[in-house]
Each structure stands twice: as C-alpha cells, then as structure tokens.
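Contents: one structure, followed by commentary.
For this view, one protein chain was removed and the others were kept in their places.
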Amino acid sequence: MQTRDIFANISPLDHRYSRGESFSELSEYLSENATIYFQAEVELALVKVLAQRGICPQDAPQEVEKAIKELNTEEVYKEEAKTRHNIRALVNCIQKKVSKETRPYIHFTATSYDIVDTANSLRYKKAAEDLILPQLIELEKTWLEIAEREKDRVQIGRTHGQHAVPITFGFTIAEYVSRFGERIKEVEAKAQKLVGKFSGAVGAYNASSIFFDDPEEFEKEVLAELGLKAGEHSTQIVAAEAITDFIHSLVSTFGVLAAFADDMRHLQRSEIAEIGEHFAEEQVGSSTMPHKRNPINYENVKSMWKAFMPQMNTIYMDQLSEHQRDLTNSASSRFVPELIAALISAAARLNRVSKKMLVDQENIKKNFEQNKRMIVAEPLYILLAAAGHPDAHEAVRKLTLKAQSTDLSLKDLVAESSDLKGYWENFNDKQKELILNPAKYTGIAAKKTEKIVNNWRAEFNLN
Amino acid sequence: MQTRDIFANISPLDHRYSRGESFSELSEYLSENATIYFQAEVELALVKVLAQRGICPQDAPQEVEKAIKELNTEEVYKEEAKTRHNIRALVNCIQKKVSKETRPYIHFTATSYDIVDTANSLRYKKAAEDLILPQLIELEKTWLEIAEREKDRVQIGRTHGQHAVPITFGFTIAEYVSRFGERIKEVEAKAQKLVGKFSGAVGAYNASSIFFDDPEEFEKEVLAELGLKAGEHSTQIVAAEAITDFIHSLVSTFGVLAAFADDMRHLQRSEIAEIGEHFAEEQVGSSTMPHKRNPINYENVKSMWKAFMPQMNTIYMDQLSEHQRDLTNSASSRFVPELIAALISAAARLNRVSKKMLVDQENIKKNFEQNKRMIVAEPLYILLAAAGHPDAHEAVRKLTLKAQSTDLSLKDLVAESSDLKGYWENFNDKQKELILNPAKYTGIAAKKTEKIVNNWRAEFNLN
Amino acid sequence: MQTRDIFANISPLDHRYSRGESFSELSEYLSENATIYFQAEVELALVKVLAQRGICPQDAPQEVEKAIKELNTEEVYKEEAKTRHNIRALVNCIQKKVSKETRPYIHFTATSYDIVDTANSLRYKKAAEDLILPQLIELEKTWLEIAEREKDRVQIGRTHGQHAVPITFGFTIAEYVSRFGERIKEVEAKAQKLVGKFSGAVGAYNASSIFFDDPEEFEKEVLAELGLKAGEHSTQIVAAEAITDFIHSLVSTFGVLAAFADDMRHLQRSEIAEIGEHFAEEQVGSSTMPHKRNPINYENVKSMWKAFMPQMNTIYMDQLSEHQRDLTNSASSRFVPELIAALISAAARLNRVSKKMLVDQENIKKNFEQNKRMIVAEPLYILLAAAGHPDAHEAVRKLTLKAQSTDLSLKDLVAESSDLKGYWENFNDKQKELILNPAKYTGIAAKKTEKIVNNWRAEFNLN
Partner (left out) sequence: MQTRDIFANISPLDHRYSRGESFSELSEYLSENATIYFQAEVELALVKVLAQRGICPQDAPQEVEKAIKELNTEEVYKEEAKTRHNIRALVNCIQKKVSKETRPYIHFTATSYDIVDTANSLRYKKAAEDLILPQLIELEKTWLEIAEREKDRVQIGRTHGQHAVPITFGFTIAEYVSRFGERIKEVEAKAQKLVGKFSGAVGAYNASSIFFDDPEEFEKEVLAELGLKAGEHSTQIVAAEAITDFIHSLVSTFGVLAAFADDMRHLQRSEIAEIGEHFAEEQVGSSTMPHKRNPINYENVKSMWKAFMPQMNTIYMDQLSEHQRDLTNSASSRFVPELIAALISAAARLNRVSKKMLVDQENIKKNFEQNKRMIVAEPLYILLAAAGHPDAHEAVRKLTLKAQSTDLSLKDLVAESSDLKGYWENFNDKQKELILNPAKYTGIAAKKTEKIVNNWRAEFNLN
C-alpha cells in the first residue's frame, strides 16, 4: 500500500479537514478507493443478472464477489499504468481473480461509462443516504431545539442592519429550520433521481442488442440490483441533468449554512453580542458569556461556502459534452467528492457550535431596548391610518422625534396631543398594550416558531 | 412618456435582441413597466381581501382597479424621486387616485417586500406559464419532429470526436428531446413552487396581528387572489430557495440548449458537414445543401449561455441576507429578467434554425463509411469473447489492422483465419449480419427514438 | 428613429439606472450607437492610410468622414436585415454615401473583425480614459479627503467583528485610498494594453499581402490613426488576453468598492452607528446624526457587484475560440458595456454618499471605550514578554479578568501585583502611557494615513 504523510497532501480536505474520526467514513464514499469499490459493485451486479438469465455460470456472482473483496486500488492503478485505461484495468484485475469460465462475462457488453456513471450515481446516492442526509438532519434537530427553547425570547428584528420591529430569537432560528428543512427534502429528492445506464458505447444498446431482445429490460435488471433506475436516454454517459440537479441541491443547501453562519457571526459582534458559545456541556441556558467570541466556526463555514459554491459553474459547463460524449467532464467530475466532503464538514461544524450556542440575555435585552421608542412607531402609524387619520405617517414621525428629544413616554405624548388623543381612545386594549409595551409587538413569532418546529420534527421523525 | 432611441440603450437585450415583434410580449413581463404592473396587482389583491372581510369599503377594489389602470411608470418614478422609496411611491400614486375612504387601505399592514417579492413570484410564475414554457415546448415539438423524421437515418456515433459505433440521426436528436423534456418539467415544477408573502416587516406578522386574529389565514387569502401560496417562513423577504431553484431550472435548461447548439455546430464543420439549413420552406427533406454553413445561430446560442450561466453565482450569493434581511439582493435581483429574456430568445432562435435543419445525406453516409471496417470490431470482439475465445480483444485488433492494410473484406479475412473460423460458424444469422453490414449495428436506436418521441408528445400534448 | 418608452426596457441599466444626466455620456461609449460609431471610425482610419499611401483618392477621407457623420444606427440595422451581416451592412451604408471612386476602398482588404475588435479596443480604451478613470479618481479624491480629515479620530480596530486594538477612522479609510489607488493604476495600465488588429480573415494578412509588401507596417499605420497598437499575433480576432486583463482590472476594482460598501454598511448598524449621512451640505463635520441610517447606497453597491462580478466567468470562457475563431464570443462580448456602466454607476453612487459621510463622534467614542480595559492587554503582554516575564500571556489574562470583575484600574492592579510591579518600573514613559491611555495605542495610524493620502494625491494630481 502506497502511503504518505497526510501533511504532504495538497488539498486541505486531505490534511487539515481530515483529521477527525469521521474522515474514514467520508473516505468510504468519497476517496479513490470508494470509486473503485463502487465500480466493482456495478461489475458484480452485471454478473448477477447474467447468472439469473442463465447466460454465465451460476456461481460466477460468488466468484466475482470474492474477487472484488481481494481487489485493492493500487493493483488497479498498476494495471492502468499498462492499459492506459482505468476501467479496462479494473476489468483485467477482476478477470485475473476468476475462473476461465466466468472471465468472458466480466464487463459483458458494457462500455466503460456504463460502469463509471452508474457507480457514481450509486455512490452519491448512498453518500446522500448514509452521510449527507443524516448529518444535515442532525443539524436540523439541533436548530429546532434552539428554536423551541428560544421561541419566546424577545429580540429586535433587523432590516438593513437597522432595528426594525420585534421578533423572538426562536423565530430567528425557525427561519433556518424551515429553509434548511426544505433543502434537506430537495437533496433527498434529487439523490433519488440519480440514474444509471447500461446502454453501451453510444447509448443505443448496440452491444447488448446482439445478445438480448430486450436490452432495456436487461439494463433495468442490472440497475435494479443496485437500487437504481435508468435514465430515459443516455449516450456514452448518463444525461447530465440528474447530477446537475443533485449538485445544485447541495450547493443551495450550503448557501443556507452560509446564511446562518453570517447571521450568527454578526450577532457575535462586540457591539451586538447577543449570542456566544458556552464552554462546558452543563452550562446550557446559562447567561454567563465566555470571554472570547471570535466566531471562527461561523467564519469557517462561510469561507468553505465561498470555496465550493463556484464549483456549480463547473457542473454547468459539464452539461456540454460533444456528440455522444467528449471526455472533458472526466477530470472535472472527479472533484465532486470534494464538494460533498466540504458540505458535510461544514454541517458537522455548525452542529457542534450550534449545540453550544447560548444567548446573552442581558445584551439581547439591551439591544431591544435601544430603540424601544422607535419600535412603536409602526403599530401606532398603522392604527392611526386605519382609524382614518389623514396624515398618520407624518404625525408619528413628529411624535417619535419628540419622544427622542424630550424623554417623555409615548403615552404622555399622545395624551398631550390634541390631534391624536381622540384616535387613541378608540383603540382596543390589545392595541393600546402593543404600543405601550413594545415587547408584546412580536406578532405571531412564538406561535409560528412552534408550528415550524413541529412540522420538521414530524417530517424527520425527531423526538 | 420618456422615450429613447432604442440604440442608445446599453443592454444588447434592449437594442440588438429586442427588435422583433416578440419584444413587446417579453416587455409585458420583464420590463420596469411590468414590475410596477405586478406590484399594483398585489396591492389590488390586498384590497379585495379587505373588502371581502368587511374591513374597507365594498367598492374599494373597483376603485383600485381603475386607479392602477391609469397608473404609469413615469408617474411612480417621479414620486420616487421625492420619497426615495419605490413602494412608498407606488402607494402614494394609487392613493392619489382613490377616495378618502379607500385611501387608508392601500398597502394596509403591508411592508414593501410583501409587495415586491410577491409581485416577483407572480410575474415569474406568469412568465413561465405564458412565455417560457410555451416557447420551450414549441422547440421540443420541432425537435421531436426531426427525431421522428430521422429516426432511421444511420449516422456514425462519436466519442472523443472519434468515430465509435453507429446510431441514427434521430437518436442523436432524441437525446435532446429527452433532456429538454425533463428540463421543461423541472421549470414548470419550480415555477409552481414560487411563493409570496404577506407577513410584514420582519416576517412575524407584527402589523397584521394588530387587526387579525388569523394573520396567516389573511396572508393565504391575499395570495390566493393571485394564485400563489405563502412560504412556510419569511422574514422581510420570501426565503431565497424558491427563486434559487427556479433560476437553476432555467440555467440548466439553457445548458441543454447550449449542448445542442455545440453538437450541431460541430456537425456543420466543413469536414463533417452532416447538417445544414435549407433556404426555402418547400425544400424540407431535400439533400441539396445550401452553400453557406456558418453556424451563426448555434454560435449565438452558446454565446448567450456563456453570458448568462454565470448569473447563477449571483443567485447563490443572494441566498445570504443578513438577519431579517439586508438589501444587498435588491439591485442584483433586478437582473433576473435579463436571464429570462436571453433564454427565451435562445430557444426561439433554436426553434427557427431547427425548423430549417436538413441532413446532408451524402455526407452523413460518407462519414459513416469512413471507418466502416473499424465499426464491426466491437460486435466481433464481443461475440468472440462470449463464445469463449481466450483473447478476443487481441484477435480482433489484428484482424482490423489486416483489414485496413489489405483491403480484404472482413468476411474473407475470417474465412481465412483458422483461429476464428470455428467461432464464426456458431454465430446466429442476426449476429453474422451485424458484422457483415455495419449499418445494421445501430442497436435499438430507432425504436428508442420512437419511444422517446411518443413519451414527450403525450406529455406535452403535441399532435 | 425607433424610440421606446424607457420603462419598456428589460435591463435595469436601461430603465432604472439610466435616468440621470450621465446616461447620455455612458451611451456615447456603451450603447449600440457607440458600437456603430467606433466601427465607422475604424473604417475611416483605414481610408486615411490608403490616401496617405496614395492608393485611394486623396479626398476619400473627407468623403468618408462626411458619410459617417450622416450615418445612423437604424439605417445600418435595416441594411443588416438584408445582408444578415452587421459589418457588411455598415460597409454598404458607407459606400452608398461616397463617390464611385472611393467606394472600393471602404473596408479595403479588411475582414469584419479587423473592424469589430479594433473598434471595441478603441472604445473601451476611450471609455477608460474619458469615463471610467475620471469617475474613479473623483471617488479616490473624496476618500482621501475623508482620510485626511479623520486621520486622528480614534476608532477601535476590529478583527472577526470583535474589538481588537485601536486605529483611527482616517486609517480605516486610508485602506481604501490605497487599495483603490492601486486598482485605478491597474485599470489605466490594462486599458493602455488594449490592442487592435488589421490582419485579415485568419490573421495571416492574406488580403493585405496582395497589395502591400509590408502588411504589418500597414496595420501599424491604420491603428496609429486611432492611437492603438497591434497585438503580436491575431487570428480573425485579437488575442483574448488583453481584454481579459482589462475586465479583470475592472472586476477587481468593483471588489474594492464592494469591500468598502460592506465596511461602511456594518459601521451603520444600529448598535455600532459610527457613521451616517448628513442631509445638507452645510452640516459637514457636525456630530448630529440623521434619523434614518438605512445604508441603501452601500447595499446597492454590494448588490451590483454581486450582479456583475460573475461576468468574469464569461470572459474566461471567451478565451476559448476554436481554431482561427468560432463566433461563440460574439453575443457574450456584447454585454461588456453593461459591466462598465455598472461599475461607473457604483463609483458615482459611492462618491455621492461618501461626500456626505459623517462620523458620529459620540458613538465612535462609546464603542472605543466599551473594551478599553481589554485593549491594553496586548501592549502589556508584549512589554512583559520583552522584559523577560516567563509567562506574560497568562499573567495578563488574569489581570484583565480581574480588571473586568473588580472595576479597579489597571494601574492599581499592577501596583498591587508583586509579580508585575518590578517589570512595570522598568517600562519607559511612552510605554507606560500607552498602557494607561489606550487611546494613545494607535501605532502610526495617523502618520501612515497622511503618507498614503500624500502619495495618491501626488499620483493623481489632486489638489
């Protein structure tokens, strides 16, 4: 086995972001060993169907199964150095390990990309099921627990970075529970739509037609062994759109992570300081803030998004493959595992840091109160307008300016104002209360948070 | 009305690609007039629901309907010059045109982006239904007619730009019928998922909660007037993912157009010259080729794709909007109509040129014959291997080299070969024929083409 | 003249961002009228050289000059509708307006792209000289005046959004004076490197060689008439790298604008609120802050950057043009003027808003003081370490924790500490002062600011 100091590697995914225990798990789906493994699985599926159809020896599948257990990547690469063709090398390596009788049925009627593209669809689908989705759902769970815990904690809502009207911190998080939940479903849906092919060198089933009257049925059977379906049309390769949609689902999911990270990192600014990380497990819910608030994990997630989002351009360019295919998507598509590893790593990181997130109750309150007087401007204006005040916007503007300069309470100012007094008296109690106590002016933030939490808890069976 | 020499415009979409009769149709959905029009429609929907709920005067909807018919964009822009706020300007303009009683109900409880984002979802959904999808389906129809017409025309299949094994020209086109058909369905699905919002300044229904016990129900009613649904969660803005998915569906559709254009343009190369454009309607099917084959329309389509595909980066960046929103997606999202116009223009152009596509029967045959002898290498190798020949690949390689150098027919060469003769006699008739007549070795190209054509004809009701 | 309601246009550059007086100036370089105008200028340059060489009639240049004055774009487009070729149309239109004797010399030995690419290099170079650079330098001037004015105003420096050590606000702005100054020089340098060509259909001077023994010299003369040079090698088109570098210089300049905009928009956050816009000219320097701080102009600039930065992908894709050229860069390169217009518009906007920028003296001080005690940790740690304290970092950490919890001054704490007292006494006066008065700990922020301001003032002759 050819080994190497991991720090001699070039990709940060192979030195810096690969040192945790989870790397070996990623490697099972995303390394070159995985590439070879899944390709061998496709060759095995083929032989199974040939045996079922009585074309090859009945014990060929067991032979092949045994052979591919003994395979290692280095061996295949050594063979490739001779053949100058990666799949031919794989086939030769398997053939060497099976009986003379079974040998002709390895790769029978197949073209290289029947194997390569089917294997990629298979491993990305499996990676989605076994790695990506579980990690995303774990993060979703963490977030919905925060949303639930904080559903009533009043926070100032912000637009343009300016204080607007109140929400709750749970509602802030519920945004991400909802957006992320939708993305998880999209990833799931598009992973399920990844397809394989077994239609030969240019997609017309030329080779398989020599032996089978029903080459499409034959293709269906091989793919069914792997839990895949065939695309409607293929050339030498699977039509690009299934993987394009799948990668889009990942990239847009990454965008939601980056958006969350950006929001949290700004909430950690020295002047805002509404959230932080606690140091020890038992501190959950404590209002004691840690000393250091460098939001390095959130920064890292945004940074990884910047590194990988543009890969979508590559995917789009790879939609173009001349005639029944040119090979210009071959090297580029080998980098897809990097994107997947980066996304999983970012989600795992956010999960770790989100689990330790705590709210600085003092600061969230302090920030809320900073513009308390301004907050009521909106409901007051709306109520006045609804009550028929001819120039509600202007009246409120003046009132709030006065409130700022005089330090008088709004209630007193309204009482003083001959213009507004009459309107005020017609407001109902709930309406008056909203204006006198801005912390009540959170709309249905808490209720909506609950509803969203319940929806996604049910959707993903999170109890 | 502020008019301008169209050639004084900066965007090629507004001077060069805007001179056909279809521009006014695009403009109905994609211009600034359209922006204002759809925003006004949202304001109207609001008033309708207020009237239904008995909150505003019963004839307010008619008043508003009349008012917005009289509105023009210039008026709104003049008002914006004063208010420095585009939606406030629109509201003021409508208010000026309605009765004092109705006035307070214009924009009642709404925030600007309740209007802006809902209007955008509405107009993009409508643009999809009325402009994009019909144009795409028209092209799909043209392509499936070519596929059907050419389903039996033998063409050499190519990989790496090298001759591989045979297909039919119909099968070549069927690739695009299938890929494009799937895209059309994706565009349709994602257009239907565009959502609106009526949840106020930060998404917590703060303002509408003052008046309604059921603000989510109220939102639902307003959006239902427009044929839209609400997103599960919104802040000041609709969650970015619905539009992100929609634009991805358009960009990936554009990719299929570019892939088609690239394929055709290479088929028009001087040395290949398999297709061309005929000059007059009555020439369809003729083998007379026009003199000039500069594939300028195909080049144009690829070029437009290069110009617009990268806009997806903008869309992904716009997924990040700080806290309950920053405004950094405002200007950028105003360029979405450019992408839509470019896609429609490219599809229309491809439709025009595809309608005139004809196959140079002589050249397609000449190219096929160029490597006829090599073509049979594949089936021969496969048959020998399946029949248990211990080194089929090598045997065939030698045979084809001999065929090239001696000019002897393959049949004669096999007959001469003591090694191969025995195998040959065991092949069945169909198998022998495939080898002796490479033009038969097209697998199920024709049948598959038919199946795909029928599928999409049914899907889109094209008869 | 074909006119249109400007609001019927699709591009925001042609309706929304085109209403100021500057649009007509942009249009002079960036519209389709400009395209035609500069192409005609190239045709004129050709005729001038032919006359100088005594090949065409001596008064041909005047004839052509007169002809192109009478030209209008609509006429050329009408001709293009017949010829299906834009440059042929232009040539025909000019030919119709000149004498029979001069006619053969219009476009003499030229290929279309001798005209198109040379005209583009010419107009982008001119646009750089006349539009882009003056606008950028104006903004540079505004910024350096702010930097100078604010060079001594202490501000807390921030990293990770966390308070770090002090700088001055002038130094904050000096960052942009410096980065932007460098970009301006890069834009200038790359604009000067834009080249033309007059080497014919495939770049080998095939046509001009028929008549001239020195076709490269002939090319040089034609381009010299326009103030351009020839590239070392061209095909049908100018080598892509000159424009690629030029656009990179613009896109990276746009990045500096976006970075500035992001910094300013965060300084306007409700909780930070260090800067704002004043409303009236006479308020400059006042510390009274306006009520409304929505940083919409900064948001707009970042948004425009998001819309146009990805265009660089198009430019890179356009480096690939098959053989002596395919036409797939034709439509895409027509969108370059959009990027230029957007950049100029963003710079002009930033200039307007920067001119009105004022510092909220109260808030900048309040923010500085928030972590004043922490600030001194750095110099104290460094001084202790330098003085040989074996564990300076830990000692300071403890001290600052104590300072936070006890509210004692640092001086008292040091005095109390048997561990530190000895070190303290060895510090020199300047060093002690830095620790006791954190506002002094601004390094050479002011001096550096001055130096940078002076450098760029001299570079661009700004007095």
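Each chain carries a letter (A, B and C) given by its place in the written order, and its residues are counted from 1.
Everything that follows uses one rule, which is that contacts are C-beta pairs under 8 Å (C-beta built on N, C-alpha and C of every residue); 3 or more make two chains touch, one makes a residue touch a chain.
Bear in mind the structure is a predicted one, so any value in this text is a computation, not a measurement.
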item: Touched by the hidden chain, restricted to displayed chains; value: A, B, C
item: Option from A:M304, A:L380 or A:L420 whose C-beta touches the chain left out; value: A:M304
item: Identified contact with the non-displayed chain, of C:K82, C:K96, C:H233 or C:K411; value: C:H233
item: Chain not shown: contacting residue from C:E75, C:D263 or C:D419; value: C:D263
item: Contact set of chain C toward the excluded chain (per top definition); value: 100, 104, 108-109, 157-161, 164-168, 171-172, 174-175, 177-179, 182-183, 186, 199-211, 215-216, 231-233, 235-236, 239-241, 244-245, 248, 251-252, 255-256, 258-259, 262-263, 266-267, 309-310, 312-313, 316-317, 319-327, 378-379, 382-383, 385-386, 388, 390, 392, 430-431, 434, 441-445, 448, 452, 455
item: Absent-chain interface as seen on chain A, which is shown; value: 1-16, 18-19, 24, 26-27, 30-33, 36, 73-74, 77, 265, 294, 296, 299-300, 302-304, 306-307, 309-314, 317-318, 326-332, 334-335, 337-338, 341
item: Touching residues (missing chain, whole complex) on chain B; value: 156, 158-163, 265-266, 268-272, 291, 293-296, 299, 313, 317, 367, 370-371, 401
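Basically, only the chains that are shown with their structure count from here on.
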item: Topology of the chain contact graph, where touching chains are joined (line, ring, star, complete, other); value: complete
item: Same-site or different-site touching of chain B by its copy chain C, using the half cut; value: same
item: Where chain A and chain B are represented by their mean Cα positions, the distance between them in whole Å; value: 25
item: Residues of chain B touching at least two other chains; value: 309-310, 312-313, 317, 326-327
